[in-house]
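Shown here: the complex without one of its protein chains, the others still in place.
And now, chain A:
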Amino acid sequence: MIKNIPFAAAVGLFFTTIYFFVAIFAQWIAPYGMAEVVGGVWEPASSKHWLGTDNIGRDLLTRMIYGGQTTIFIATAATILSFSTGSVLGFLAAVLGGWADQALSRFVDLVMSIPSLILALVILSVTPVTVPVLIVVMGFLDSTRVFRLARAVAVDINVMDYVEAAKLRGEGRSWIIFREILPNALSPLVAEMGLRFIFMVLFISTLSFLGLGVQPPMADWGGIVKENKDGIVYGIGAALWPAVAIATLAISVNLVADWILNRTTSLKGGRG
């Protein structure tokens, strides 16, 4: 299996691993302290500062590394939250059926009828903007999409013979959900997870850019753009580095997710 990784997926996997590695070990990899002022304002790239310095003279590479840590941590936590709530509720709706299914599904329709960004802005206007709140808001808004997918997959599985057999031998609801449906629904969900993760990275960057996400002095990729955007009109490209980071991370994760999706669908004879 490992031998047959296609070239594109290998590249994607390689870069994704590097990003996560740097994010986890940011404290040891970053050359300077996160909020340490080490030079002049917007110094150009040099051997001391590989990417130059930012709007108040902090090392930009250090900011990018710490920013990656924050962005990837928040995106990962929100993805996990959205997957655990979305899939459990989706499975539950499929297994319970009836009014419980109707109530959950119609509520999800309602939440999805408002663009996520707008709803997030409305919620964040009255809640304190802290990292846990951001994770909960993003995870909750995104769990609606996971719910739809999980429910659709689980409705199919729920009528399979082996689920019927489990019901007949008297297994409880949680057994059906976690031992029968979950293992069989895992592969489409895992493939979807990559896409949701990217969406979370874009989402948190957008919120931080608007000043409603991660608060200074903490660094994150959207915030770095916000801090350095005034340099753009003077021809200073410091604010563009997060674009490079986000785009490469997004494309790498996409390549891996594509590969997982293709692999799992071919295992199941193309039924998806």
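Throughout what follows, contacts are C-beta pairs under 8 Å (C-beta built on N, C-alpha and C of every residue); 3 or more make two chains touch, one makes a residue touch a chain; residues count from 1.
The criterion applied here is as follows: contacts and distances are computed from a predicted model.
One chain of this complex is left out of the view, and of "Nonribosomal peptide synthetase protein VioO", "Molybdopterin-dependent oxidoreductase", "ABC transporter permease" or "Cation:proton antiporter", the protein name its UniProt record gives is "ABC transporter permease".
Interface note: of A:152, A:165 or A:232, the residue touching the hidden chain in the full complex is A:232.
Within the whole complex, the absent chain has one touching residue among A:18, A:117, A:152 or A:165, and that is A:117. In the full complex, the hidden chain is touched by chain A at residues 110-111, 113-115, 117-119, 121-128, 198, 202, 205-206, 209-212, 222, 225, 229, 232-235, 237, 239-240, 242-243, 246-247, 250-251, 254.
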